[in-house]
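Quick one: structure below, then a few questions.
The complex appears here minus one protein chain, its other protein chains still in place.
Right, chain A next:
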């Protein structure tokens, strides 16, 4: 008989696997999960939320910098991209990181349109990742509320 808990757990497992397969997350995310224990039960959530705040801030900086038409400070944009790349690689946001690499190249070559395009893509990408991770976390909460344990997912 399928209880609510096991249903949720299956959902969670499937969703997590899909995220990995679709390239949203990579191994680093798995590493993060390893660091979550009784001492820091919300470690992953905290890191992830910090990352998204960071994203927002950096993207805002970059948008402002790119708005200065005719006087774009590419080094500023470049350093922000560098930061974003570092952050995304720390949390395992694979797609974002990939985009940052492209973005960096555009900055280095001072390709304005390229930068703008990359920025838009990065914006879309991080937001979708944020939504997906929120779904994942809410699934976790549902499992916990239903009295079950969050299953270990091996990719």
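Going forward, a residue touches a chain if its C-beta (ideal position, glycine included) is under 8 Å from a C-beta of that chain, and two chains touch if they have at least 3 such contacts; residues count from 1.
The criterion applied here is as follows: contacts and distances are computed from a predicted model.
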| item | value |
| --- | --- |
| Per UniProt, the name of the complex member that is left out, chosen from "NAD(P)H-quinone oxidoreductase chain 4, chloroplastic", "AP complex subunit sigma", "Proteasome subunit beta" or "Ethylene receptor" | "Ethylene receptor" |
| Hidden-chain contact residue, picked from the options A:41, A:60 or A:86 | A:86 |
| Contact with the hidden chain (one of A:5, A:32 or A:76) | A:32 |
| Candidate in contact with the missing chain, chosen from A:40, A:120 or A:138 | A:40 |
| Chain not shown, touching residues in chain A | 27-28, 31-32, 34-35, 37, 39-40, 43, 46-47, 50-51, 54, 79, 82-83, 86-87, 89-92 |
